[in-house]
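With one protein chain withheld, the remaining protein chains of the complex are depicted in position.
After this line comes subunit A, so read on.
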Amino acid sequence: MKKSFDYFRFIQTVSPWILLRSTVNALLSTAVPLLVATLLGWLLNAVTQQTALRPLIIQLAVFILLIAVVTSLHLASAVSYEVATRDFENRINERTTAKLTDVSNETFNDRDFRAQYAAASSGWMYTGSFHSYFNEILMNSLNLGVAVIAAAVVLGPIVTAKATQPWLTGWPFVLALVAITAVGIGLSYWLVLRSQRYQKQFYDVNIGVNDQMNYYLNDLTWPYENGKHLRIYDPEDRTVAHMRQAQEAANTKTSQVFFRMHAMMHAGDALLVLLSGGFYLLIGIKALSGALPVGMVVLAVGYLTQLMRALAAFMSQRAFQKTTEQAMDDYIKFLNYPDQPATGSIPVEKRQDHKFEIVFHDVSFRYPGDKQDAVSHVSLRFKVGERLAIVGRNGSGKTTLIKLLLRILTPTSGTITLNGFDIQKYNLAEYQQLFATVFQDFQLFAFSVAENVAVSPHPDRERVWQALTVAGVADRVKAMPKQIDTALTRNLDSGGVDVSGGEAQKIAIARAWYKDAPFIILDEPTAALDPISEYEIYQHFDQLVEDKTAIYISHRMSATRFASQIAVMAAGQIVQMGSHEQLMAQDGLYRDLFNAQAAYYTEDKIKAERAKGEAAFNI
């Protein structure tokens, strides 16, 4: 009971009127079949008692009118209630999306949080969760209540009517009715509990196979990029064979469990039919002894059938109730998933001169479950207006370092300070406003180009064009059907366009420029670009960076030429630091990295010089 109260309270906070509407709808839906069941009993009584046809027909017309009116009311209520439940589900979905976009990045990437989301959403899909809770559980309970009252009303006169045998009157008769009911309901409930177990099994089998099929269908075979791999490396469709095997194995199991579940559940229903047979028997015997009019018997039978139906519905609902409750609990747990709030509250000083100083003090970070630090004892100072390049081999901790700076990750030990204060103490939103970042795995969204660049529904159009020009993608956007109002991809707008990887990268760079933050961070921004595009980005580099502090990560060693300082990372540590000239003069990783790439170009240069020399000699 306590638990139901909690659910109701939650439902109430989401949508204040839904429970009342649900109740009204349930009552109206019970009224119609009861009225129809009354009609036959009333008619039989009327025809056996009345002798004139005309008044009977008039009464019939009034009765039918009443049924039509109640049915109409029910229809109106049902239709508007349907819209209201839709609205309820929408509100729940909105809360879900809000939760997903509001939690901190650490929680967002947390395995348990994501598992909780998966549990909540698959539970929702299978049981209908809150929606089916108030829609079915409430409705079935109300139906049952009304049916019990109606049956009691009609059974009253039947019980009290005098019969020839003493046990057919008063308490003994009531006792017999109660005994039949108790045995029937008890057995039926037991069967429901048994079927509940299979219900759970069915649910588990299904979730398992759904996860698997979701992988095969949506992750593996549907993305068109995978099509070429599958066609060349899997020409005989082993993937499909695996998929089919998984599905067939699950089907056999599903079919079995489903049969057992329904066999149990409907055995309960069948038992209730048997039970209503017991009622017929008792009432029939009493009627045969001449104690009851025919109409009353038929009316009683009609009402009892209604009662049995309501009882069966209620019982089979009980079979699903546990899984529904589980789904609701999962959902509430997801919404209340603890998210460490960003603690900082110091406002970030707004400075026109961009005078911000960031210092790493012996910072280390280790990913949960890892044996080694991803970033280990890094001390580093960013000077304002400086251009810093970070280089190093794959997996040396460059991107992790950036994530620590952006407060996407929190250091395991050590602190990072901004103008002397720990960055964790600043208001998170304001702090992150200081940085414009283009990640290696940057993402664009299905909104318009302008909205993507401005990251706002109200873009400054002129500035958007400027940003696109700086990033070198303005010409491409000019050629789009609606220029900067063209949507990217067709997910939200059927007039949207797809852009290539290089173009997307340039739009992401435009987005960073548009933000006009004091720090600009570029993580491998030219990986997908051809030499000319790369060159253009390099050419616009000054315009892109202006007087900001820039941090640049790249495997293109050529890019380090733009940096006044270069930090070289290996195994999470900064192993070298200095200008290009200084580092080239040292024996170390930097020179190795640079030469590994430059060799091919400089060798050629030497050869060319030599050729020139030879040519000169020939003259």
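Just so it is clear, a contact is a pair of C-beta atoms (placed from the backbone, for glycine too) under 8 Å apart; a residue touches a chain by one contact, two chains touch by 3 or more; residues count from 1.
In the analysis below, contacts and distances are computed from a predicted model.
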Name of the absent chain as recorded in UniProt (options "PaaI family thioesterase", "ABC transporter ATP-binding protein", "Anti-sigma-K factor RskA" or "Cytochrome c-type biogenesis protein"): "ABC transporter ATP-binding protein"
Residue touching the undisplayed chain, where the options are A:D6, A:E82, A:E349 or A:D516: A:E82
Chain not shown: contacting residue from A:L28, A:A119, A:I137 or A:V301: A:V301
Among A:H361, A:H377, A:R461 or A:K515, residue touching the chain not depicted: A:K515
Contact with the hidden chain (one of A:R393, A:K425 or A:K482): A:R393
